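Please see the structure below; I have some questions.
Left out: one protein chain. Kept in place: all the others.
Read from first to last, the chains carry the letters A and B; within each, the first residue is number 1.
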Amino acid sequence: MLSEELLEPLQKRIAETDHPRELVVDIMLALQNHHGYLSDQAVEEAARLLDMTPLEIEELATFYDFIYREPVGRFVIHVCDGVVCWMNGYDSVLNHLFKKLGIKPGETTEDGFFTILPTACIGYCDLSPAMLINGRAYGPLTPEKIDGILDRLRSEAPPPRMAR
Amino acid sequence: MPKLKIDGLEIEVERGTKVIEAAARLGIIIPRFCFHPGLGPVGACRVCAVKFEEGPVKGVQMSCMTDAQDGMVVSTTDEEAADFRKHVIEWLMMNHPHDCPVCDEGGHCLLQDLTVAGGHGIRRYLGKKRTYNDQYLGVFVQHEMNRCIQCWRCRRFYQEFAGYRDLGALQIAHHTYFGRATDGQLESPFSGNIIDICPTGVYTDKPSRFTGRRWDFERGPSLCIHCSLGCHIITSARYREMTRLEARFSESVNGYFICDRGRYGFYYTNHPERPRRARIRTEEVSLDQAIQTAAQKIIQINQKNGPKAIACLGSARSCVENQAMLIRFCRVQGWNEPTYFETPTMAKKVKRAVARLDEQLAVSMREIEKADFILAVGADPVNEAPMLALAMRQAFRNEATIVVIDPRPVFLPFEFEHLPVAPDDLEPCLTALIKGAVHRSAAEKMGEEALRFYDTAPAEYPDAPIKNRMVKITQKLRQSRYPVIICGTSIVRETTPDVAADSALLLRAARGRAGLFYLMSEANTFGAALLSSEEGSVMDVVESIEKGSVKGLMLVESDPFRSFPDYERLKQAVDKLDLFLVMDYLPSFAARLAHLFFPTQTLFEMETSFVNQEGRVQFATSAYRGGIPISQISAGGHPLRVFRRDIPGGESQPAWQILAKLANIISLPGREMFSLSKNELWSWIAKEYPIFANVPIADELPDDVRVHLAQGREKLFPSGGQIRSGGLSRENSTLELVMGDWTFGTEELSTYSKYLQQVEKEPCLFMSPKDASMLGLKDRERITLPLDKGRLEMELRIVDTMAPGVIVMPKHRQLAWQKIEKWPVKVAMGQIRK
Partner (left out) sequence: MYPQVIFQNRKPNRIATIDEYRQSGGYQALTMALQKYSPKEVQQAVVDANLQGRGGAGFPAGLKWKSVADDAPFPRYLITNIDEMEPGTFKDRIMAHADPHMIIEGTILAGYVVSAEKGIIFVRPSYESSALILEREIRIAQEAGYLGQNIMGSNFSFDLIVHRSGGRYICGEGTAQINAIMGMRAHPKQPPPRSTEKGLWDQPTVLNNIETLVNVPHIVRHGAEWFKGLAKTKASSGTKLYCVSGKVNRPGCYELPMGTPLREIIEEHAGGLLPGSEFKACLPGGASTCFLGKEDYDVEMDFEGLKKCRNRLGTGAVIVFDQKTCLVGATLNLIDFFVRESCGFCTPCREGLPFIRDLLWRIEHGEGEEEFIPILHRMCAHMWKSYCAFAPGASMPVTSLLDHFPEEVHEHISQKKCPFKS
């Protein structure tokens, strides 16, 4: 069950909106932030909040790139595989991440910190090769830079709630 | 009207007709996957591309998305268009599993047909196929997503057309998946339609899986008799077994779709316990022997006790032929006319409805779709006549306002205004709405009686919350251009059908156009009401048996033990009988008690006709010749190779033929002899009932013939001065018991279906939160409900969508509710306990 703390502002926003369904992505993102990903339970919660059916939530949750229906790490590394990053070293960025984290795209590190998800052009072509971690963009990337970023994230963040 | 040329042929069509439909009228069937005439165009599959050579649109375009316009010259054979269509099919076949040999759709698969027709024969795609995991979708529908070509028909039907919200599109791009959020029974009672409309084998009919290819089946046009609407169906039978049922297109009745009760209700015809031999007590005998024995018994009773000592009960599930022959039989023998209704009230209600429906007021379901205001009184469409809910939904999609006045917790798959009032308040609530929307001058124009009705009908509904909601509704009704009143006949009072008809007349006077649509309890209730001249009921017959004036009882396809409110009383009456004769195809309780039993044929085994609730006479052909299904005598293997001339278990005959044979034996010399010809029977019907005179007895299955009692003879506005104000005399110490239908579990024939039994919900008692809190009862508690002749135990459901002062319970197969002395039932509040 969701805490009142989380529910109340969501319910308030829904009550204030003419068309609550406009908030469905926001609600999914809020629940995703809370649960770490949009769990089955979160799908049900979103449906209840918005007077939608779980299927109607699922139709959207599985449509969008930034809604995670499976557990992800504390940090989701969206590596840009747009054409600009591709020509500027996407492959080596990805390979470096594989080597450093020991995981492939779609996987999460043992410690639950990182998930790698290649993603469509993130709009940082002037800084390519680039990646997006939890909403923040980094680029142009070099192996050293990547190491610095990941090490800093790992040391500054509290440990993930549940390692996989 | 736009005139255009398609492949050199000229055609003129109504404005708004799509090119794909215009071509179809010329006999040119342009390929289509996503387009379905029942769902309309959407432009997703792109396989209906044609070349527009001249006119306002140019180039290769989709014929489903383009309105036919003047001056268009269209080529369906143009090279570029044909090449594109071929590519579309090639793309769709990239991931298709090519598993036609094990796919039930094989043989009637649109994808198969168009792949061959489009000329795609050689696979050029070298990549791997995409695969999916399937879901469990319940008892009816088998899921096989790998076959999907993403035409979107299922989702469009399920969500947009039908309004249910548990099947849709998941994922994106070439992973797009159609299914549910999780495994489980599809919630829509219309789910089987996705099987019919799927252009390939993603959804196949689960109960009939692997039972044969389309060409293996005996197939024929027939009728659904699981409610009063009379939807059109196609039957498939094989190895003496009804195997599958599909929707058949009907312009006026059901359109392209049917409900799941209709689709999976037919299994009574294959029921392993179906009595297929004639019986004297428990001994199986030949049909002729049984007829002879019956004749002797009847003659004995007639001689000893006179012709009125034998009573007959027919039923509203019987066809016109059976009903008519039973009446004819009784008349010739000088017996009392047969009874078709459980209670006098029911008989009266139905007779009034039939009397009041005339050609001007009666509307079909297609016309309901066009209404802009629908006012349903005492009707619970999804439960009583599911397809009506879909017709209402189409009106809703066209922005109609829909209002339901009903005490029950009515659910409809769209937004509507529900005014939950007690049965006594249905009429005042209705007239208050009508009076609010119709000016007195309209009644004035219609004469004195109309004015009296108008002036004396309650103008206001006393309950404040409902009254307030009615203000807005009246406004809408005042603006409506085509209002339709739907009136149920099950839970309403005797006078309600008349009040509904009079309200429709007033609306028509005020709005220029209005419709009236009655719901009845069974497939041929309308026929029974038209044919039977007396208002007798089962109640009267039981009384006569108790008094000793009736010694023999003949049931023709009737099981009063299901519907008569007092089981014990009926049982005792039957036990007193000297002769208890039953003709039926159901393994009913009455059939088991019969002294003499005759097996009759089901709808699927004979040529029959039914009159639906709008007075539409409809015909069904026989699907197969009957007999015990081979699967039931072969233990799954091949049947014994024994040569015989008859059909094993094929002794059943149409009830009307058994009656004719019986009559010919017992008739005194000189009385008319009955023929076994259906045409002869129909000429008798036409002679006795002139309104049937225009019904053509043809092989063409006409469905546009409606029979309505002649207009003008009927007294209009008979309830003037009789409708009392609502909500005033309500006793606070009792709750009225309202017994209704459920989609699954209450309709007689379909309760014999093993598949529908699996989706039945446990019967429960509904109560309003107000009453529940007064009684200190909680949701989902088990409670005891005291009735006149005993108690019932069941779960309590507290719902805020129903009327206070009322408790609602289904006439459920699993509930021995027949413990009632007489209707209406009032239960003292304090007596409902945990």
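Note that in this section a contact is a pair of C-beta atoms (placed from the backbone, for glycine too) under 8 Å apart; a residue touches a chain by one contact, two chains touch by 3 or more.
None of the values given here were measured: they were computed from a predicted structure.
Screening A:Leu2, A:Ile103, A:Cys121 or A:Leu153 for touch with the missing chain picks out A:Cys121.
When you scan B:Ile6, B:Ala49 or B:Val202 for touch with the missing chain, the hit is B:Ala49. Mapped onto subunit A, the interface with the missing chain covers residues 19, 21-26, 28-29, 50, 52, 59-60, 63-67, 78, 81-84, 86-88, 120-128, 132, 135-137.
What subunit B contributes to its contact with the hidden chain is residues 43-47, 49, 60-61, 65, 83-84, 87-88, 90-92, 94-95, 124-127, 149-150, 152, 169, 171-176.
Going forward, only the chains that are shown with their structure count from here on.
Our note on geometry: subunit A versus subunit B, Cα centroid distance of 50 Å, whole angstroms. Of all residues in subunit A, those touching subunit B in their complex are 40, 43, 52-59, 62-63.
Put simply, subunit B touches subunit A in their complex at residues 165-172, 177, 180-182.
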